[in-house]
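Before anything else, here's the structure in question.
For this depiction, one protein chain was excluded, whereas all remaining protein chains were kept in their positions.
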Amino acid sequence: MDMKKIINRPEDVVLEMCSGIAHANPDVVWNPKYKIIRKKSLNPGKVTLISGGGSGHEPAHAGYVGKGMLDAAICGDVFASPSQVQVYQGLRETAGEKGTLLIVKNYSGDLMNFSNAAAMAKEEGISVEMVKVEDDIAVMDSLYTVGRRGVAGTVFVHKIAGAAAEKGRDLSQVCAAAQKAADNVRTIGFAYSSCTVPAAGTPTFELGDTQMEYGVGIHGEPGRSRENMQTADEMAHRMVTQLLEDLSLEKGEEVALLVNGFGATPLQELYLMNYSVNRELDKRGIPVYREFVGNYMTSIDMEGCSISLLKLDEELKELLDFPSTAPYFRVDG
Amino acid sequence: MDMKKIINRPEDVVLEMCSGIAHANPDVVWNPKYKIIRKKSLNPGKVTLISGGGSGHEPAHAGYVGKGMLDAAICGDVFASPSQVQVYQGLRETAGEKGTLLIVKNYSGDLMNFSNAAAMAKEEGISVEMVKVEDDIAVMDSLYTVGRRGVAGTVFVHKIAGAAAEKGRDLSQVCAAAQKAADNVRTIGFAYSSCTVPAAGTPTFELGDTQMEYGVGIHGEPGRSRENMQTADEMAHRMVTQLLEDLSLEKGEEVALLVNGFGATPLQELYLMNYSVNRELDKRGIPVYREFVGNYMTSIDMEGCSISLLKLDEELKELLDFPSTAPYFRVDG
Amino acid sequence: MNARQVQQMFLCVAEKMVASEEFLTEIDNKIGDGDHGIGMAIGFKGVYQELENKTYTYVNEVFHAIGMTMLCVMGGASGVLFGTVFISGIVNYPEKKEFVLEDFANIYVKSLNALKKRGKAQVGDKTMIDALEPACLGLKKAAEEGKSLHEGFAYAAAEAKRGMEYTKECKARFGRAKYYGEKAIGLQDAGATSVYLIFQAMSDWVNENISKEA
Partner (left out) sequence: MNARQVQQMFLCVAEKMVASEEFLTEIDNKIGDGDHGIGMAIGFKGVYQELENKTYTYVNEVFHAIGMTMLCVMGGASGVLFGTVFISGIVNYPEKKEFVLEDFANIYVKSLNALKKRGKAQVGDKTMIDALEPACLGLKKAAEEGKSLHEGFAYAAAEAKRGMEYTKECKARFGRAKYYGEKAIGLQDAGATSVYLIFQAMSDWVNENISKEA
């Protein structure tokens, strides 16, 4: 073992980790064959919500399984989408009377596996809709790419969709609420170090002692530029400026704020960053309706953080405030 | 800036971080002059609970302020106890009708400042008791030292005392419950990297590429030995063996388990470790009554984790299960 | 080639792919997220176990077993993509106990088309398509020209290699490599490398195990 990780064997990381999650959370059941973590008691009378993707983003997505949020999380290998068979099994295990919404981050592997699985489930009569999240403004959309990456903003989409489902809305309405959240959320992040995929054993990229990757992706993909580090205030200024511009947000429009750590950045720094971001938003007259600070969509052991802003209207506010018992996104209402 | 931290200036870290905590948590108020984070609405009819200590252990202690846990956290500089004047102000700001319990980790600075402050408050007629936590079994007690260090087990003491206070018990009873928790909790940890105190700018200690510090303290103090890394299962085996022995725990006796990250270790590894520890306890016939996995008592940005076991009886179980709304230690009952 | 021979061939391919894990990881590390080698190793370990002690009557069954295993055990983009390579070609293809070069050409070309439809990538997008398309078209050309199995497979492998080398010149439009933009130029695509390795292993097996007269 030459990488410093608390593990046994790289190939067992996902299985052992998920077992540990399930152990610690008495409200979920764990299907090790298909790597599905789902609510112990499903409510067949509401729209089912499923998300998932590669592992390595903990607490995403298993930490968002709970009343008012997801019904199941399908866990792929580290940074690899779950297979279509896993997703298909997840769809079958959790199907209720009102159909299922899949929330997928915009990566080709995830899209192909989730949509193939949806097609298979539909053949069996399960109604399935899918919402794609592509909130990362680091990557400019262009004719040559297939859209932006889905990153931490996904957590807001889970929350909004979860509330809509819990309120008893039907599939098309839940889908519309999730889509509204996806349309109104933007994220940008930066890394002070690379992540190390356990099976690879070495850092995905190299950074100099004073360098950062601005606009990094949650799998350690390159961002907008490799630069020298800046202060928290300088970073907050720049990130908020770009997010507001991309969202076309105007003075007085309310937002929800998510300050998300990438895994190895301590709460100390995240809270400090939260203060910088709040002052920055305050300066521009953007009221923060609700804010969340912590590790929500990590990149294994990467150092750094992302800032997400969700532009709110009355409907989104109400859904954001709706109670959630998901262990990593508690909302008391 | 040559250390990779999201900060502005090292000397502003604590103030800015605490401002960020207070911003994110609408249920607390923040007194920047004395660095006190306390509940917005205090209940004068219950025993007041105060803890605190050096900063750098986030979410400790501000994250444990909430109904069913602490009433106030007094924040010192990074790894330095708050001054006695800070603690004294905290005592005055939060004094109710039933007196105040101070929960202090066993470090000379903390003990001296908290007990001096208690003496000052008593002179003004506030009843104050103090419970000292010394749960770290890495440091052998001997004639030559003044007891063991107080580490992650402190969080259980907060929880137990918080429940006892919320139930309306009087100061001596709350103190007794806290003392019982302190007497029955044991912790051991290891580090895969050093922390870096922001104002120092360089790591507190150096570790080789394959080395760990077994028995490390939460300020980067040396532990039992410097060794080569081992697998999660090997670590779990050894740590559980030593904890059970120190607690004189026998088959069938129930425990609460806390798998605590030191700040830079991702949830992925903590959950994996949780699985290893659970299997180890299972093998020995020790039922885990409740378990908690995450960052609870960190050492800034240290990599590594600690395991705490709290030996339970019926009273402690009931108090552990009592609801808590503290953001970093939610219990629904 | 009969079903047993095709089965033996893919057991050999599977071994070689598992052995290539580190090499593929290295490539995906540079312009992807470093998991392609792991994914392929998981997939082909599964394939090996699946094929190992079975007896198949029709060649189609071998392809079906391989494809289904990959879709099941392999996640990521490559799980679907490589699963599709083995599955799509045999959908509705008449069951046969023996495959000649033309059969291989038919099913691979069919798979290629399914894959392009599925993933939307074209030649030049720096994906496995850059290797798969010339390899499949190579098989087809060889079959049309009445070449032997040996010649056909060797030609396909050579074409795959050419395609793999060609990916070095392109910027990626799909998969995680696209975020590397210009930085990816000069580096080859992991999926295309896997395609080449598979075709090369098939060709090698045929050379060593099928008599030239067949």
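Chains: A, B and C, in written order; residue numbering restarts at 1 for each.
By definition in this document, contacts are C-beta pairs under 8 Å (C-beta built on N, C-alpha and C of every residue); 3 or more make two chains touch, one makes a residue touch a chain.
If you're wondering where the values come from, they're calculated on a predicted model, not measured in any experiment.
A.B. asks: Which displayed chains does the hidden chain touch?
C.D. replies: B
A.B. asks: Which residue among B:7, B:47 or B:80 touches the omitted chain?
C.D. replies: Considering all chains, including the one not shown, the answer is B:80.
A.B. asks: For the chain not shown, which residue from B:126, B:139 or B:178 touches it across the whole complex?
C.D. replies: Of the candidates B:126, B:139 or B:178, B:139 is in touch with the missing chain.
A.B. asks: Decide which residue listed in B:20, B:54 or B:263 touches the omitted chain of the complex.
C.D. replies: Once the missing chain is taken into account, the touching residue is B:54.
A.B. asks: Please give every residue of chain B in contact with the chain that is not shown.
C.D. replies: Touching the chain left out of view, chain B contributes residues 54, 76-86, 107-109, 112-113, 116, 139, 144-146, 149, 197, 199-200, 202, 204, 217, 219-223.
Methods note: only the chains that are shown with their structure count from here on.
A.B. asks: Answer with line, ring, star, complete or other to describe the graph linking chains that touch.
C.D. replies: Shape of the chain contacts: a line, open at both ends.
A.B. asks: Quick one: chain A and chain C, Cα centre-to-centre, how many Å?
C.D. replies: Centre separation, chain A to chain C: 33 Å.
A.B. asks: Using mean CA coordinates as chain centres, what's the gap between chain A and chain B in Å?
C.D. replies: Each chain's C-alpha centroid was found; their separation is 29 Å.
A.B. asks: On a C-alpha centroid basis, what's the spacing between chain B and chain C, in Å?
C.D. replies: So the centroids are 55 Å from each other.
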